[in-house]
Each structure stands twice: as C-alpha cells, then as structure tokens.
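Removed: one protein chain of the complex. Kept in place: all other protein chains.
By letter and in written order, the chains are A and B; residue numbering begins at 1 in each of them.
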Amino acid sequence: MHSVFNLSRLTKILLLLFAVGFALSQGGELFAQHRVTEGTYDEYIDTITAEESFFTISNVWLIVCAAMVFMMHLGFATLESGLTRAKNTINIIFKNLFVISSGLLLYALVGFRTMYPGTEFNGIMSFGFWIDVNPADYLDIMSAKYANYTWWTDFIFQAMFAATAATIVSGAVAERVKLSSFMVFTIVIVGFAYPVAGSWEWGSGWLDRNGFHDFAGSSIVHAFGGYAALACILILGPRRGKYGTPGPSKPIVGHSMPLAAVGVFLLWFGWFGFNGGSVLSAHPEQIGLVVTNTALAGAAGCLACMVATQIILKKPDVSMALNGVLAGLVGITAGADSMMPASAIVVGAISGVLVVFAILFFEKIKIDDPVGATSVHGVCGTWGTLAVGFFGEAPVLWQLIGCLSYALFAFVFSFVVFYLIKLVMGVRVSAEEEDVGLDISEHGQEAYSID
Amino acid sequence: MHSVFNLSRLTKILLLLFAVGFALSQGGELFAQHRVTEGTYDEYIDTITAEESFFTISNVWLIVCAAMVFMMHLGFATLESGLTRAKNTINIIFKNLFVISSGLLLYALVGFRTMYPGTEFNGIMSFGFWIDVNPADYLDIMSAKYANYTWWTDFIFQAMFAATAATIVSGAVAERVKLSSFMVFTIVIVGFAYPVAGSWEWGSGWLDRNGFHDFAGSSIVHAFGGYAALACILILGPRRGKYGTPGPSKPIVGHSMPLAAVGVFLLWFGWFGFNGGSVLSAHPEQIGLVVTNTALAGAAGCLACMVATQIILKKPDVSMALNGVLAGLVGITAGADSMMPASAIVVGAISGVLVVFAILFFEKIKIDDPVGATSVHGVCGTWGTLAVGFFGEAPVLWQLIGCLSYALFAFVFSFVVFYLIKLVMGVRVSAEEEDVGLDISEHGQEAYSID
Partner (left out) sequence: MHSVFNLSRLTKILLLLFAVGFALSQGGELFAQHRVTEGTYDEYIDTITAEESFFTISNVWLIVCAAMVFMMHLGFATLESGLTRAKNTINIIFKNLFVISSGLLLYALVGFRTMYPGTEFNGIMSFGFWIDVNPADYLDIMSAKYANYTWWTDFIFQAMFAATAATIVSGAVAERVKLSSFMVFTIVIVGFAYPVAGSWEWGSGWLDRNGFHDFAGSSIVHAFGGYAALACILILGPRRGKYGTPGPSKPIVGHSMPLAAVGVFLLWFGWFGFNGGSVLSAHPEQIGLVVTNTALAGAAGCLACMVATQIILKKPDVSMALNGVLAGLVGITAGADSMMPASAIVVGAISGVLVVFAILFFEKIKIDDPVGATSVHGVCGTWGTLAVGFFGEAPVLWQLIGCLSYALFAFVFSFVVFYLIKLVMGVRVSAEEEDVGLDISEHGQEAYSID
C-alpha cells in the first residue's frame, strides 16, 4: 500500500489544476444552461439547404467515428491484459481506466485549445485553456472550408485520440511500473506533450506549413506513443526473470490469448473510425477510400507477418500475427487518404514484416517491451510516415524531418519527465511487489477467482 | 431441475399472450408482404428535398444509436458475469439473453403503443397493442416537429431501451434468484410497468406537461431499474455466507475483472447512442453536445470515484472505479442536452463520489447487491434527475416530484409483484442449489471447463 500517499497528493494536484483551468476560462459562461430554443430548431429545419445537409451528415459521421475510436481504448485494455500475466491484470485495467478518463478531462481543460490554437499561433509552441463554450458558433463555422461539424464534435473526436499516446506507453511499462508514477506521467504527456507536438501539424504549425503529411497520426499519435514508451522502458529496465535476473533468462507469456485477440479485433474496428473520421467530413470518395485502405493494410500486415514469422520462427505464432494486424494499421495511418489500395497493401505488408524484425531486435538487445508497443507503434509509425513520401505526394525530405521530430521529441521529453519522476517518487515497484504481482501489491485484489 | 414445470408453464403463458396480442392487433395486415415499389423508390430519390435529407440523416443516426444501445446488453451481461462467481455465470448469461429477447418482443407486442399512446392519452394510464404496421406513414410524419425518423426506427430505438430496466434488476438478484421467477418478473416489468411509467414523461403524460425533464432516462430507465432491484433484493435476502449465514461474514468477490471491464467499456460506448440518440434527430449542435457531455461525465465519475475510494478505502479499487464510470454516465443521462460540459463534469464527479458512499451504505445495512445496481442506477439516477433542476432549466420542484414518482412506483410495484411471485412459486433457490451454484443446479452445465 505504499502508493497511498502519492496517489492522494496526486489527486490534490489534479483538482488544483482543474480549479485553475476553470478560473482561467470563460468564467460565468462555464456552467450556463444549454438552450436550443424551439424557434431556433424549427428555423434550422425549415431553412436547411443542401450544403447544410452535408454539414449535418459529416457531423454524424464524425461522432460515430469518435465512438469507434473510444472502442480502441477497450481494445488496448484487453490486448495489454491478454499479453501480460494474470497477476497484473487489474493493474492494467485500472491504468487504462485512468488514461481514458484523465485524457478526456485534460483534453477539455488544456489539450484541445493547445492543439488547435487558431490564427494567432506562432507555429511552434502554443498553450490554451478549455474547450469553447459558445454553441452558436456552429452556424458560422459552416463557411469555413474544413469545418464540417460543430465544435463539440470536433472536440470529442480529437479527445478520443488524445489518450492514445499514454495508452501505448501503458502496455510497454506493464507488470513493473509504479501506479502513481505512471499516473503522473500520463497527465504530463496527455495534458502537455501530445497537444503541443500535435499542433505542429494538425494545429497548422511549422510542419504543416512545410508540406509534411501525417493524415491520421502514424507519427503524431502512434510513433509518439511508441518512442515515449521506449524512453520509459529504458529507464524502468526489464521485468524480473526476463533476462536472467534472478535465475536464467525465460520467456514471459501472456495469460490469455482470447483477451488479446478481442483487443486486436476491437482496435481494427476502431481504426475505421480513427482513419475514416480523420477525413473530417463525410466526403463520399474520401471516406470510402480511407476505410478500404485501412482494412486492406491491416489484412496485408497480418498475412505478411504470418509469412515472415513462419520463415523466421518456423511456427504460426498467434501473438505475432496479432501484432502484424496492428503494424499494418499503424503503417497506413499516415497515408490512408493519399494512396491507392495497391499501395496500401504494400505499405501494410512491409509493416507486417518490419514488426517481426523490430520485436526480435528489441528482444535481442534486451529491451523488455511486454506488448511490443515500441515495435508496433514506434517503428511502424515511422515507416508509415515515410511511406507517404514514396507512395503519396508529400515531399520525402519533410516526411523524414517530421517523423524524426516526433520520434525525438517524444523520446527526449518522455525520458526527461520519467527520469524526474524516478528521482522524486520512483518509477518501479519493489522486487517483492513485482513477484507477487501488481494486482495484490498495488490494489489488494485479484483479477480472477474460482470460488 | 425443479424449474422444468414452471418454465414450460411460463412459456405457454408467453405464447398465449402473443396470440392474444396478435388477434387484438391489425389482423390481416399483420403478415402482409412488404413492398416498396420501384416507382415509389425512384420518386423518393428524384423529389428529395433538403428537409427530407435531414429526415434521412436523422433516421440513420437513430438506427446507429439503436445498435449501440443494443451493445449495452452485452455490456450488462459481461459486467454482471465478471462481478459474480464463476459458478453462476451461465445463469447470468441465460437471464440476459432472455431479458433482451423477451424485451424486444414484448415491446413490439404491448410496450411501444403503451408508452407512446398518441393524442387520445389521458396523461396517466395507457395500454395499447402492437407496433404500427403502415410503412407509408413515414412520409406524413415529416410534418410533425419531432419525428425525424420512421416508425420502425422509433420502435427499434425505444425497444432497445425497454429491456434495460429488467437487466439492471438481473445483476442485483444474481447468484440466488430462481430462474423461472425472474423470467416472470421480467415479463411484468418490461411488458407493463416500464412502458406505463415511461408514458408519464416520454409519452406526453402528466410529468411532461408539468415541465419535468429527464432527457434520456436517469429516472425513467436507470432509477426505475435501480429501485425495482432494491425491492427484489429486500425480498430475496443476501447471498449465503455474505453476512454470516452460515459461518462468519465474508466478502464475495467477482470471478473475472477483465470480463467486468469489458462490460463497463461496452456500456460507455453504448451510452453514446443511448444519450446521443435521445436527441431524436441528427441536430448537429445537440448530438455533439450530448455525446461530449456523456463522455466527460463518465470520465469525471471515474476519476472522482478513484479519489474518493483512495481516501476512504485507502486503495485503488478497480471494481469501484468501474462503477464510478457508470455512476457518472447514469448521472448525466437526465441532463446531457441541457447543460454545458463544465456542468456535466461536476454532475458526473458528484455521481462518482455518491456511488462510493451508496455502496458502502448498502453494505453496512446488509442489503446484498452483488453488482451495486441500486447504488449506480438508483441513487445516481435520482441525483442526475435532480441535477437538471440545478444545472439545467427544469423546475427543481417538478424534478423532485418526478424522481420520487419513478422511484416510488418502481419500488412499490416491484415489491408487490415480486412478493406475489414469492408466494406463488418462490423466488429463491434452495441453500444446496445456491452453494453448488446456479449453473449446475438450474442449467446442468458449467461455464468454464479445462479439458
């Protein structure tokens, strides 16, 4: 129960942050009642034009996609639980609940306005508070070229993305990280690092101005999470027993493949919304192409990974195949809007091979990543970003600059922050706690019981 | 196998009910072929106006939401299984299958017409048979202000809600209720009590006429289910061993936290449709706001519950955190359309704290509710309904009258019915059956097998 003090201190900080955020934002309007008068509503219906129909359709599509992206958080929770040991299951579920919950609130408080700072943005660094509160804006927005949805819809779609970076880290640090330390790290990453870096491209920042293209976030979301994960596991070190401490080196296998498979299928499902919604409208050609590319790249990643695994490991390994799907999906995320299905298949297939080599490489140099997050999201995210330079229209040089910028920023920032957390409060549970499992040592509960 | 006789008798009653319903309804048209002539279809496309586009979009949105609400039934099934013991898992799945199946059919037979009785309704009590069968109606409906969808769509969206009340009870009575008795109770609740009470507000009844506002059913659906559950578990009594009979009092823990977590994430996902669809159109501002409020209230409920649990129980309890999410969602259900996100966060956070105290309270007074249904759906449903008076525009007095009416009706009606069932056929399995588990004693099967 060592985490009690840190956790309650943490929550005080969290509450304080909210209070400050609220005070800094639009004060009186914050808690206003929401009123759509009958007059306004009828008027809307009576005067609706075809252009407004497109607005309404796009808005529905974006919200459906937001819900599908939400499902990815269940996908991550089950995948990570399935690929780790039964004794750390509750810990993983708890972390994932915290990540999505704090992620949504932090994005409302600071992330959204930081990531999309608007016209006065200098292009590099931004910071802003609280989602907009004026619902009347949605009518004016319709004249803007890309805004085919209300601010609320924009917020909730982007908010569902925001927690993903931290979720990716969650899997890599599993089975040995201190809960309270991970929670602090999550808050810093989701509340600060991700939206600032995201603004470089999606907030019309310096990368966007130079032609860098990362459609739905191979680098901005996935590689960001993957290299943040790498920094953290370098500081954390491998799980006990994995590389011979104590005793001989031994493989640590996941406790439930069905749970892991549920996770991958749900992630694939959610990815249709992740990429499909990133069209930011219901443009028929675009969403059809993007969803097709997403499906085919995932499929190609899976098959190519099965082939590569068969050749290298000489067996049909199911956890590799599962990672192959994700590799393909991560790979196509940057360019799903700007290449033909044949290219999407090639990009996905290369991802599916790449992930096998990456996992074996990290295994060889004894970097312990229980779910392969660095390989899947980091390596394949970088590859996918570069691929847009080869198969799409983006300049290769700026794709390189862009993916290096995200990789470096995520790695360095995470390394510094996680190292500081290590100094202040420690990042790893004790050897005894690790051996008994985090479910008992951190939560005093067991995930399974046969009674 | 004691339930054989009751079950087959039950099914005879069920079949009879259907026969009567069919006979009472539109006879010859019932089994008519459905024909959309090519002419009509082409005509529809050729003459479609922008207003009709809005109709079409809204209709798609409502159907997608209906499918998402359906997913909540899987959420309840997995949550309830996860939070109870392995030996009662099949029983819970079977109950949930029966609840959704009989719920859909009963709603087609009597619920829909009872709940939405139309203009001749006296405002208090209604009863009607069979969903409308004239598909041509949908064109005329478009002139009505709120009808942005066909009757079929209206029916299926509302039907997905109808079984929820009984599902909530299912969790509370788990591990000791007699299957056949629960099935009879479900039929009475879903077929009669829920649609009658629902008509008071959603069918333009007396509460609606007085300004009561319960947007998507904090009281009408959730508190209704929660207080019905309370009545049933008061009659049933606690599970054996829970409060010292036999032997010393002992905690009974759920058998699979991953299963419970899957349930909560699926419920959260489904809630976007539950609340989002309750806008009853694709109005862009409204659905964006409602989904945003739903997401943020769930997140706030989770975080606030984590904080409260840490302070009170001194540990990060995962089943509490899961209930915190649901508490926040139940809380925002009544007012998701009529307050700003900052208010939604406050309402959700208060729910998340409330649910901890409620669970501990019921535990203290030895009312055994295995999944916390009364706390989550009852207490937080009432809070959410009242909150609309504080944060929205509804008159506080009528919010109070409304939530008391639903709570009282659900409790008293359920108490009387469940007590009558107890007298006629008994409501609890024998001590031996309970000890061996309902899977073996009622179903002759085991949920898990390692072979």
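One rule holds in what follows: contacts are C-beta pairs under 8 Å (C-beta built on N, C-alpha and C of every residue); 3 or more make two chains touch, one makes a residue touch a chain.
Note that the structure is a prediction, hence the values are computed from the model and not measured.
The omitted chain makes contact with just one of the residues A:229, A:306 or A:354: A:306.
Across the entire complex, the residue among A:57, A:223 or A:407 in touch with the chain not shown is A:57. In the complete assembly, the contact with the undisplayed chain comes from A:289, out of A:207, A:223, A:289 or A:355.
On the side of subunit A, touch with the chain left out of the figure occurs at residues 50-51, 53-54, 57, 60-61, 64, 68, 85-87, 145, 252-258, 261-262, 265-266, 268-269, 272-273, 276, 282-289, 291-292, 295-296, 298-300, 302-303, 306-307, 310-311, 314-319, 321-322, 325, 337-343, 345-346, 391-393. Against the chain not displayed here, subunit B makes contact via residues 1, 3-4, 7-8, 11, 14-15, 22, 29-36, 38, 41-42, 44-46, 48-50, 52-53, 55-57, 59-60, 63-64, 66-67, 70-71, 73-74, 77-78, 81, 89-90, 93-94, 96-98, 100-105, 108, 131, 133, 135, 138, 149-153, 155-156, 159-160, 179, 256, 259, 262, 442-451.
Note that in this section only the chains that are shown with their structure count from here on.
A rotation of 120 degrees, rounded to a multiple of 5, brings the CA atoms of subunit A into register with those of subunit B.
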